[in-house]
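Heads up, one of the protein chains got dropped from this complex, but the rest are sitting where they should.
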Amino acid sequence: MKIIGLIITIVTGAFLVYAAADFPAWADPNSPASTYLSPYFIENSMKDTSVPNFVTSLLADYRGFDTMFETTVIFTAGLVCFILLRISGRKEPETSHYRHVLTGVTVTLKEGRKIPASEDFERIDDLWTPPDLIIKTGCRLMIPFIQLFGLYVIAHGHSSPGGGFQGGVILGASIILLAISHDLRTALERMREKVVAILCPVGVAIYAGTGTLCLLLGVNFLDYSALASVLHVDPIAARSHGIFMVEIGVGIAVMTTMIWIYNNISSAGKYNQGL
Amino acid sequence: MSQQYPALLVIVPLLSAFAISIAGWVNKRLCFPIIVTALSVVVYASIGLLLTVLEKGVVIYHLGGWPPPVGIAYYVDHLNGLVLVVVASVALLNVIAAKKSIEQEFPDKAGPFYTLYILMVTGLLGIVVTGDAFNLYVLLEIAALTGYGLLAMGEERAPLSTLNYLYMGTIGACFYLLGVGYLYIVTGSLNMVDIARLLPPLYQSRAVLAAFIICMVGVWLKMAFFPLHAWLPNAYTHATSAASSLIAPLVTKVMVYVMIRLILTIFTPEFVFATLALKNVVVWLAVIAIVMGAILALAERNLKRMLTFIIVAEVGYMVGGAWLGNRAGMTGAILHIANDALMTLCVFLVVGNIVYKVKGYAFENLQGLFRKMPFTMGAFVVGAMSIIGVPPTCGFFSKWYLILGALQAGHYGFMAALIFSSLVSVVLFFRIFEICYYEPFSDHHGHDHPPEPMDEAPLTMVVPLLIVAVILILVGLYTVDIVNHIIKFAIPEGLV
Amino acid sequence: METITSIKPLLAVLVSLLVTPMLVSSRNPNVREGWTFLAAFIKLAIVASMVPAILQGTEIVYTVAEVFPGVAIKFKVDAFGMLFALVSSTLWIVTTIYSIGYMRGLNEHSQTRYFCFFAIALSATIGVAFSANLLTLYLFYEMLSFATYPLVAHHQDQEARSSGRKYLLYIVGASIGLVLPAMMICYNLTGTLEFSKQGIFTGTEPHATMLVLLLMLVLGFAKAGIMPFHSWLPAAMVAPTPVSALLHAVAVVKVGAFSVLRVLTGVFGIDLLASLNLGTVICYIAAFTVITASLIALSQDGLKRRLAFSTIGQLSYIVLGVALLSPKGVIGGMTHIAMHAFGKITLFFCAGAIFVATGKKNISEMVGIGRRMPVTMVAFFIGSLSVIGLPPTGGFFSKWYLVQGTLQADQWPMLVVLLSSSLLNAAYFFPIVYKAFFCTQEEAMFEDRIEEAPLWCVVPLVITAAGSIALFFYPTLFLKLAELATR
Partner (left out) sequence: MNMAELIPALIAKYNYWIYITLMMIGLYAMIAKNNLVKKIVGMNIFQTAIILYYVSIGVKKGATIPISAGGHGAAHEAVHAADYLNPLPHVLMLTAIVVGVATLGVALALCLRIYNRYNTLEEDEILAQIRKK
């Protein structure tokens, strides 16, 4: 196998090197890629969409259709992880352990009995390790700021690096951080599985819905300029707003998907205390 | 509304996918009606689109109102108009037929399953309808990811074989992406028609040659063209019948479509057949693919797995036909996309019914099925005849054009391979008929037959199957119309 | 000659196809047989109703659908097709009567399946008879191959299945492996597949190509049993006797011969073959088959196997007659389809009747059977006369014309072949009859009392025997059709 791999690799590599001979040199301002289409985007982005960040305008407007499916890919990934891993309708184990938070005494209950949810007791599993107080507290402090920053990144995508994907990932990371620093159950209390699973399609649906709204308003799919009539602004500003709407959708979808994938993979679909 | 058909084709299933996935958490019983309505709308739109194309010629749809090459455009001509109808109708028929087995195999995850199902259909439709090289890659990945999900939900070996499929599929998609990157670096454009306009001066450039070859290898990986087919049999065999009967007919065919689109639209036939000296090499590869597929199928003692190897051989048919480099061969390849999709659907639906009733698809499970499930087996006979290539089933007619192309190209090896594979399929299928018909047989005149009671699959599974069987014959009888009114215009004048 | 468009040919094909659902659904055997008879009679009626028109020299045409530019699934009834259709649809009725007797006499299993595929096979046969071009012919030819497979393998035991496989291997293998490519090449060369008197070729094609095509097409229709593609026929004799009777003495093998004749007269055309001097090639292949088959037949002890080899020989007569390329020879070949059909089916019926009545299959066990089953053996005698070609049976006429054909084409070697093979025929038939009647008491294997097979079996073989004699006195219909076909 190794030999075959080596041969294939060398042959392919040699072929690619051979092909690279005709490529323009690195950072050549006159390469076709830099002279054919990109000038149009750079020069007209402001005029067409009044979005200073060309990447954003290109991402969400000129090639907004790609981006919609990109978001769908994310959603698909979350769904596949769920459908592959989630163990549904699984009954509780016979013995369950609860830990008294203040004293640290662990109670073990048989025949699947439960302790009514209270502040003093936390449910733990066999592979429970004592959590580090510093990490817990530190993360608790950081998480709100992380989320705030995530919102900023989404909102400010128009005129600075950022946008729905980046902001969404940051938001998702905040919840995942909670799950890592405490345990999955704590995170799930903040954000239930059902909420995640419904918000995720909703996020993408916001994107597609915006496009469909334009379609219903009588122009082509994703042609935000039609929103002008709804938002009572000029078509160019309408495009900018349309881009913002879809960015929000992207943000929601990406955040929830990140959480969804983490929940399923970290607990192998059992949704116990996780890592 | 009619000018929005291209958008509807993709939007309706996409939105309904979200609706289904939400409904899966709220009320499971809604999922099936939603998916059926959505797919019916898609079928309607695709047929409407095809009629518009037949009437007015090529339909171009600017997404986001941006004219190409700035924005992404949908580009529908006779070629993908035809493929769209096939994809949509196959998806609709299959979901109706698969309902029971889906409920039987995973009662609690039906919602997510339907979501993946319709997302996959969205991806395939998008691949077919799009006119933008990069957009095609994104949809390729959607179809691939949903496919992994659907295939992996099968037997216990499914995850492993799916993981192998994932490796191969990713390499394939990445190769395609790289090829598009090569085109972009030399032309600066991503729109297929625009690239085709910019390429001719660059035909001698190594980069274009590399772009073409890399794209081809990528697409061949995805369509399981012979040396690169290793992932397909396991992945399809271990999947659930609902998934395999969607993926087996469509994915490979759509990839063949992509290949033909690459040859005809992006790199024009002049470049592919005239400038490059690869024509005969590829046809000989196809010959090997056909022969090996047939032989490997002979070695199988398990119906579903045997069929997967037949798919490998059929891919050889289409690649070879497309690369013969003449009109008849290309016609045969395009016609075979439609026919093969239908006949593969037919036989895989049969497998679905058998699995539903008998819980197995090894040869020994098939004994006495002709008495047990007469209608299913009747449809199976039609499908088998079509694969063998017996008139008036449609399989014969595409094979006719392929052989004609081989004759006109003077490529007798390909012709011989086609004949050979037909003969092998006769053996394959009559071996199965014998088992289904005569076993369990007894040695003196089989008088003491235990008369099994008839135990046919539920109506919702049998009726779509019979519809497919009828379509197989109707398509055969109307071949000349399909060829004269659709495929004739799908092939550029330059190709004689 | 003028042509009229009518749906009759299609109906004639469909009627026995459409009856199959009734056969499947009918629970009571009598109802089932009722349906079969109904279909058989309707079919005969439709076919017969077209005879007058044909005799006036018109052709009846019906196009189902055009499937390729220039090629359609199309029916055309001409004299030759009518001749064949008439024979097979008449004999279907007789055989149905016989089948009922035979199948019930042995209380065979899964009779419904048997009758269904029988009906399908018949529609395929008529379809071949009426097809207007090579594609349609190929379509029904394949249909017949697949429809008869379950009949051949009816007994479902190991032997039946293996010979069923052999049958498929030869028939389908040859048709897909040889006929299909040959057909494609013809289409690629000429752009059409329609049968026509002067053939579809311009005559400018290279001689080698034509020879290869001719061989592919003639050998490809393996149902004609021309050597070396003959050995499926003896193997297929494991089938129930009515199947052997109708399918392997009439429908299947004659379809093969018919297709070969169509190829010779319709695809290549007599004149072209004559000008390219290709007829003699076929002549010699056929002659070889005739002699060899007759010699093998001599050595067979199983009655049905002997009949099978005799069939192989007789089929090659038909091909030989046409390959002589002389008018009389062609007439002889075509009429021989009809004459041999009546004679040979009688013989098979007798074989089946003997099996039903006594369970005997081998000739060596039939000494003195004439005393046990006089009617059957007399019929057998008449049948063998017809096959040998002696008056007062129809077989005489076809032989007569064949001989005249050889003279017309002054092919002396062929004349020798014909005469010597007739002697061989006599040599392998008469001993059976002789032993059946004239043997000493101690030789006789049956005690001396008359015990025939059930009436359902006896009546048909009497009818067909009478038929072969009647054809001696009233052969005009078939002769006239053959003449029309050659004109």
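Miscellaneous remarks
As written, the chain order gives the labels A, B and C, with residue 1 at the start of each chain.
Just so we're on the same page, a residue touches a chain if its C-beta (ideal position, glycine included) is under 8 Å from a C-beta of that chain, and two chains touch if they have at least 3 such contacts.
Small disclaimer: the values here were computed from a predicted structure and weren't measured.
Contacts of the undisplayed chain with the visible chains, over the whole complex, involve A, B. Across the entire complex, the residue among A:53, A:96, A:181 or A:225 in touch with the chain not shown is A:53. Shown as candidates are A:181, A:225 or A:264; the residue that touches the absent chain is A:264. Between the chain not shown and the residues B:92, B:177, B:239 or B:350, the one that touches is B:177. Where subunit B meets the chain that is not shown, the touching residues are 134, 138, 141, 145, 148-149, 152, 156-157, 159-160, 162-163, 166-167, 170-171, 174, 177-178, 181, 184-185, 190. On the side of subunit A, the interface with the absent chain consists of residues 1-2, 4-6, 8-10, 12-13, 16-17, 20, 23, 25-29, 31, 33-34, 37-39, 41-43, 45-47, 50, 52-55, 58-59, 63, 66-67, 70, 73-74, 76-78, 80-81, 84-85, 158-161, 165, 261, 264-265, 268, using the contact rule stated above.
Here is the rule we use: only the chains that are shown with their structure count from here on.
Averaging C-alpha coordinates per chain places the centre of subunit B 44 Å away from that of subunit C. Separating the centre of subunit A from that of subunit B, both taken as means of CA atoms, is a distance of 32 Å.
Between the CA-based centres of subunit A and subunit C the separation comes to 75 Å, rounded to the whole angstrom. Subunit B makes touch with subunit C in their complex at residues 385, 389-392, 397, 400, 403-404, 407-408, 415, 419, 422-423, 426, 430, 434, 437-438, 441-447, 449, 476-480, 484. On the subunit C side of its complex with subunit B, the touching residues are 64-69, 73, 108-110, 135, 138-139, 142-143, 146, 149-150, 153, 155-158, 161, 164-165, 168, 172-173, 176-177, 180-181, 184-185, 187-188.
In the complex of the two chains, the subunit A residues touching subunit B come out as 15-16, 18-24, 31-38, 40-41, 61-66, 68-70, 72-73, 75-77, 79-80, 82-84, 88-89, 194, 197-198, 200-202, 204-205, 208-209, 211-212, 215, 219-225.
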